[in-house]
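Note that this complex is displayed minus one protein chain, with the remaining chains in position.
Right after this comes chain A.
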Amino acid sequence: MPLSLIIEQALNGLQLGVTLFLMASGLTLVFGVMGLINLAHGSLYMVGAFVTAWVSASVGSFWIGLGAGIMAAAAVGALVEVAVIRRLYARDHLDQVLATFALILIFSEGTRWLFGSQPLWLDVPDLLSGAVTLPGGSPYPVFRLAIIAMGALVALGLYLMISRTRLGMRIRAGEADREMIGALGVDIATLYTLVFALGAALAGLAGAMVGALQSVQVGMGEPVLILAFVVIVIGGIGSVKGALIGAILVGVTDTMGRILLPSAFGLFMDASSATAVGSALASMLIYLLMALVLALKPQGLFPVHARA
């Protein structure tokens, strides 16, 4: 197997990982700070993609579309938090799952009603189209590199925000002891809305970037949401660092597995059954990874201890 293929696949894995991180970071923050399981996070991803596609097509600029998509996702997130989610914090997880599942259905049908059920196609902006040559000698799409770079920036920004700013301090304090920061005079309701909107904006960003690469359609968020849950379980629920490491682990495992397993089985099987067995096993690989991590570290890789 040539080195250039390994490098290219590693980059593909990194790109998938970064996309998952954008989803998982919001999910894990919301769970860590508010103790809420939000199944509707995938819908915010879809909202970001649809608004980006729609605004880009009407205005003719991907960048304006992207800005609009992120802001729309954040606004919808804030609205949903105030209207629905706020009532769920005190309830148990089953109620939260039921209510946010209902939100998925509402968002999916609403989007179908507004935009129709045919997929929209979002073009990669000219600035980021085409390919660059990697050090190994093979070309690689610029847009995928841009997604990786953007993910790295977001990770850095989140790290700085959580460790250096007052908002970050409050988020950490909220994870550690919700009642105490309320008692100290922090406006918990606003903090929750802010965190939820931040998570929604990151999901919207991920949706817009992936939408340009693939397609924008109703229900696009749910497959990613499942992977994002795998990521936060592996990384340790509530930990942004865990989400980053977990996302990259899942992204690289999935992409590498898809090429390495079929070739590995090809060593002792005929080609078509090796492809069949290899790809079947490759699609299970991340769940095996999750099972392995849970067996060794039941709290995930970077557990947040404070939760009593």
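Note that a contact is a pair of C-beta atoms (placed from the backbone, for glycine too) under 8 Å apart; a residue touches a chain by one contact, two chains touch by 3 or more; residues count from 1.
By our rule, contacts and distances are computed from a predicted model.
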| item | value |
| --- | --- |
| Per UniProt record, name of the chain withheld from view ["ATP synthase subunit a", "Branched-chain amino acid transport system substrate-binding protein", "Acyl carrier protein" or "Oxidoreductase"] | "Branched-chain amino acid transport system substrate-binding protein" |
| Sole contact to the chain not displayed, among A:P141, A:G204, A:G221 or A:G236 | A:P141 |
| Candidate in contact with the missing chain, chosen from A:V84, A:V97 or A:L213 | A:L213 |
| Contact footprint on chain A, counting only the chain that is left out | 1-2, 4-5, 8-9, 12, 15-16, 112, 117-119, 121, 124, 129-131, 133, 138-144, 213-215, 217-220, 255, 258-259, 262, 271-272, 275-276, 279, 283 |
